[in-house]
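Here is the structure we will look at, set down as C-alpha cells.
Of the protein chains in this complex, one is absent; all others appear in place.
Right, chain A next:
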Amino acid sequence: RGQGSKSVSSSLLTQRMSAHIDAAGEVLLERKGCAGVITMNRPKHLNALTLSMIRQIYPQLKKWEQDPETFLIIIKGSGGKAFCAGGDIKAISEAKKAKQNLSQDFFREEYILNNAIASCQKPYVALIDGITMGGGVGVSVHGRFRVATERSLFAMPETGIGLFPDVGGGYFLPRLQGKLGYFLALTGFRLKGRDMHTAGIATHFVDSEKLHMLEEDLLSLKSPSEENIADVLEAYHAESMMDRGKSFILEEHMDKINRCFSANTVEQIIENLRQDGSPFAIEQLKVINRMSPTSLKITLRQLMEGSSKTLQEVLTMEYRLTQACMGGHDFHEGVRAVLIDKDQSPKWKPADLKEVTDEDLNRYFKSLGSNDLKF
C-alpha cells in the first residue's frame, strides 16, 4: 500500500475496476475479491487456446503477481464442457501452409506462459472442470493447485496428430508414478475425474456442483496465505464422496505398465507389450500402432531427456521439436485426418518405426541457434 513506483500504482488503479473484458471476449480477466480470475471464453471451441488469448493472459498474470492486493490467481473455462481442449492447432497448421509465422510465435509465447505459471509468485488455482488436454494441461498442471471434478477428462493425445506431448509434458510426465507418464504420452490414454487426482495431474477433487461455492469461498478470503487457500481446497476435497471407493482405473495394470514401458526404444516397448500378451497390453499395442512413428520416437526421447531437466530446459527442447514438426509431414497430416476431415486414418510418413532413424531424431532435437527459446 503506497509502496512501489508510480507505474505500479497506476496499474493498481486499473485493477480496482471490476472487469476488463477484451474486445473479442475470448478471455475474461477480472479482479474478484482477493483474486485475479482468468476465464477462457470460447465455449463453442471448447476454450481452445489462441495466440491472442495467450497475449492477454501473460501480461495480466505478470501484473497480478506484483499487485499487493491480489492474493491468488484462478483460471477456469466456460461452457461447462471443457476447461481447455488444447491449443488452436488447426489455425497453426493452416498458417504454416500459408507460410505465415504463427507457429513460431504461438509455441514460443505459450511455453513462456507455461513457465510463468510454474514460477508464479502468487498461489495459482486451476479449476480443471471438463475436458483438459494439450494446451489446457499446459496452463494448469504447472500451477500450484489443480482442482478436478467428476466431469474432468485428461489426455495428452498429441502422438495421434503427429505432434508430441508438449507444454512441459517432457517435465511432468516422467515425474508421475512409475512409467505412467510414458504410457499416457505414447498412447494418449484418457484419465477421468478422480483418477486425475490419483495420478497426480490434479491436486484436489471436488463435485462439479460444488465448484461454484468453492470459487466463492476462495474469492471471499481476506488476505489469504497459501495455507489458507490449501485449507479451503482440502475441505471441499474431503467432503466429496463421488467415486471415492472406486479404484484407480489403471491400478491392476500398473505393474504391466511399469515393466513394458521401461525400455529405451519404442520398438522394445512394443515387443514388451506383445510378449506380455494380456488383453490390456494387446489393446494398448493396437493404440500405439495407430500413432505417428516419428511422434512416438520423439516422445520417448523427449520424456527420457526431460526426466533430468529443469522445466525451462524442457521447454527449450520442446520448442525445437515444435519447429521441426511444423516443417515435417506428420503434423499436418494428423491435423487433417483427426481435426479437419475427421476420417481418423492419417497416412504417416515414414509409416514404419524402423524408417525413423537416430539421425532423423537428432535433427528434431537440434538447437535452433539464435531462434532458441529464451526466458
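Criterion: a residue touches a chain if its C-beta (ideal position, glycine included) is under 8 Å from a C-beta of that chain, and two chains touch if they have at least 3 such contacts; residues count from 1.
One rule holds in what follows: contacts and distances are computed from a predicted model.
For the chain that is left out, the UniProt protein name among "Dynein axonemal assembly factor 10", "Synthesis of cytochrome C oxidase 2", "UreF-domain-containing protein" or "Rab-like protein 3" is "Rab-like protein 3". Touching the chain that is not shown, out of A:M40, A:I54 or A:I131: A:I131 (per the contact rule at the top). Across A:I54, A:A82, A:A202 or A:I298, the single residue that touches the chain missing here is A:A82. The omitted chain makes contact with just one of the residues A:P123, A:G143, A:G160 or A:G328: A:G160. Not every partner is drawn; the one left out touches chain A at residues 44-46, 48, 80-82, 85-86, 88, 90, 131, 133-134, 151, 153, 155, 157-158, 160-161, 188, 190, 287, 335, 338-342, 344.
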